[in-house]
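Missing here is one protein chain; the remaining ones are kept as they sit in the complex.
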Amino acid sequence: MSAELGHFALILALGVALLQGCVPLIGWRRRDARLLAFGASAAHAQFLCVLVAYACLTYAFVTKDFSLAYVAENDHTRLPLFYRVTAVWGAHEGSLLLWVLILSGWTVAVSVFNRRLPLEMGALVLAVLGAISVGFYLFILLTSNPFDRLYPVPAEGHDLNPILQDPGLALHPPVLYMGYVGFSVAFAFAIAALIGGRLDGAWARWTRPWTVTAWMFLTLGITFGSWWAYKELGWGGWWFWDPVENASFMPWLAGTALIHSLAVTEKRGLLKSWTVLLAILAFSLSLLGTFLVRSGVLVSVHAFASDPTRGLFVLGLIGVVVGGALALYAWRAPRLRAEGELNLLSREGLLLFNNVFLVCAAGAVLLGTLYPLVLDALGLGKISVGPPYFDSVFVPLIVPLILLVGLAATVPWKRARLGETLRRLRMPAVAALAVGLTLPLAIQGRATLVAVAGTLLGVWAAGTAVQDLWRRVRSKADWRAGLTSVPRAAWGMNLAHIGLGVWAIGVACVTSFGAEKDVRLAPGAHAELGGYTFVFQGEREAAGPNYTAQQGSVLVEREGTAVARLYPQKRLYASQGTVITEAAIHPGPFGDLYVSLGEGYDDGSWSLRLYDKPMVRWIWLGGVLMFLGGGLAASDRRYRLARALERRSAQAAEAAAA
Amino acid sequence: MRFALPLAVLIALLALFAVGLQRDPRRVPSPLIGKPAPAFDLPTIALPGPPGAAPPPARMTQADLRGAPVLVNFFASWCAGCQDEHPFLMELARSGEVRLVGIDYKDAESDLRRWLGRHGDPYAVVLSDLSGNTGIDWGVYGVPETFVLDAQGRIVFKQIGPLTPEAWQRIRPLLQGSAS
Partner (left out) sequence: MRYALAALLLACAMSAVRAQVETPKPPIPLDARQEAQYKALLPELRCLVCQNESLADSQAPLAADLRYEIRGLIAKGASDADVKRYLVARYGEFVLYRPRLEARTLLLWGGPFLLLLAACAGVLSYARRRARPAAPPPVDEGALRRLLEEQDR
């Protein structure tokens, strides 16, 4: 019964989305205020429908209703409640339902927070979001319906993929989708600007907080994904340049370029058509990611069950949405005129180069990801493009980018003086050199080129950010007044740049100094790695709610004192008869110790893989700092102040009329 | 008009993906097509053959594959796909169109005997690649895989996955051209 309700709610949502897509557009043509205002009501109604549908699917999972095909494939009688709830988005159909739920949520947020927008623009934005929703509802209802029934009803479900039975599943997809889907708002604003033919600083000011919010969630989502892969997949890697990872990284790169480009458009009225193009590009790359994961066109560990029919549908969706947007762009963008003058040695000039490097990086990742497909389609054979390629191509692009971060934070808008700039940069440069040379030595007792270069860049980015904050605080006579005078956007920007620096230091150190060792140990034997002694203490049986495990016990010592006790496992999930390795990690602020269980031998010894991962947590700390920085920037007073100002001016106008 | 460039790029990408959807990204084509069969030296497995047939030699090498077109089928008793293709292999063996040589990949002899006993033996001779090294030399990365050799012992085709009647329709003309 609940499945039919959910199915019906979904169909209803489709109908409402259709109206939401069309009615405000008609209202815009006819200049009818009532039709324009319809968009907001439609958005609320749509959200309610999707919420009901999602709740029905969740209910089916929690009550183990195996009469639904999707539930039968992903649920199990012994699956713990936590995973029954998160399994809803564990496979293709359910994750799409999560996608539309989040899209609908963003639409409602736009309708609520955008009351200060001119009615026309707000209505156009909601119309575009409605149109996108229609595409996804059709995709779900026609090809990927989670409410399809299964007859005869099986007594037992197939169970959630054991790799997904991990707390990371609760975090990574929803947060990632918040970002992916959030870029649709920037996209909608861009389309609205193209349709309306008007794009000015105000447009940029409206679009920015939405874009930054989406960006920050995408950053956090990617960070969670990296952390989860490290924890779960068992071989200590944190980024694999897997096609689907790339599919989330490309919108991030485009989105980062976009938030910086928006800053230039808001402040100086430049780069208008470029910003619009970037907004279209960021969301297009999100849609491309959807295509890559669900069509089977590339090999990936992330791929949902790949199905060419679904792939064709998404292709059609991309063709309509992105094709329509780009056609509109080709037609209307030439009308967007820049307002001011540009001097390359200025903040806007440097941000232009920031965009260059980010977009080239995105292009390089796209090229590498799609190239095997290109050659295969042209009949030129099958090649592989993997981490060696991406590392060779990406690193030379990110290094100048991080250098620019430091520069741009120091350089003012409009026009900078070279001498003044160089003087300001002296302190961060010295700090970067000093820490760059000493930190690797302090952590590992040795320095490699990668470690020094990475630390140098990281301290450069963080140092210039700290310096900017320092100068702002000291600009007032009293430091307390200085602190409160710094706008949140400045706190946010600098915190995000500090996050980038922290990330760079983490990457450099773990790449240079990370070590691993394959050993075979009998109980009582030990091995050395990175100054630590790993003592294998034997293996015993363990059990969980839906699995049994062989659990090893490893004592880690350093110079005689015990540091950690690790319990790596090999779990057997009875439902599918599969065995997965659950690594044991001892996390630390300056490094992780990581043990993975291999094979057991007849003589009682076990093969183990030991890892020493210095500074690896800094990678994700950097991501979290960027997330927090984005949050501060998006909630800056001036976005909220504008609303208060308009409210006051509206009240004044009313008083004058009375 | 440079504003139309993004749209042009999109159209090119969509065309690329439309073609790509029809391809299988996991399929690894063999670099051995057109080359002579890689050298090997494997023991045969003595199996009950048709009455009156001479027992196979104790060992075989790639030289023994020359003289007539032959299908070299890498299989194993633990492989589900091999079970899928087996009825068709039996049919093929009965038709006598082509000689089938089986290479048992990383399999225990007792398991093999049991499996062939249950499902039938379509092979003229079965070789045992216990270590999997011959498989590596032939570029095998999963079972079942079937190599089509012409009379000169050159590889003319590789079937990745179970041998289906459709695939056989494509293979048959290649054999007719090369039968000496």
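As written, the chains take the letters A and B, and residue 1 is the first residue of each chain.
One rule holds in what follows: a contact is a pair of C-beta atoms (placed from the backbone, for glycine too) under 8 Å apart; a residue touches a chain by one contact, two chains touch by 3 or more.
Note that the structure is a prediction, hence the values are computed from the model and not measured.
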Residue among A:580, A:593, A:615 or A:628 touching the omitted chain: A:580
Which of B:29, B:55 or B:117 contacts the chain that the document leaves out: B:29
Sole contact to the chain not displayed, among A:55, A:109 or A:233: A:233
Contacting the left-out chain in the complete assembly, out of A:389, A:413 or A:567: A:389
Full-complex contact with the absent chain, from A:59, A:371 or A:567: A:371
Chain A residues touching the omitted chain (full complex): 161-163, 233, 235, 237, 240, 242, 270, 299-301, 303, 305-307, 338, 340-344, 349, 352-353, 356-357, 359-360, 363-364, 367-368, 371, 375, 380-389, 392-393, 397, 570, 576, 578-581, 598-599
For chain B, the residues touching the chain missing from this view: 26, 28-32, 38, 106-108, 111, 130-133, 136-139, 141-142
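Basically, only the chains that are shown with their structure count from here on.
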Separation of chain A from chain B, taking each centre as the mean of its C-alpha atoms, in whole Å: 44
Chain B partner contacts - residues on chain A that touch it in the complex: 273, 277, 280-281, 284, 291, 295-299, 308, 311-312, 315, 318-319, 322-323, 326-327, 329-330, 333-334, 370, 372-374, 376-377, 381-382
Touching residues (chain side chain B, partner chain A) in the complex: 1, 3-4, 6-7, 10-11, 13-14, 16-23, 25-29
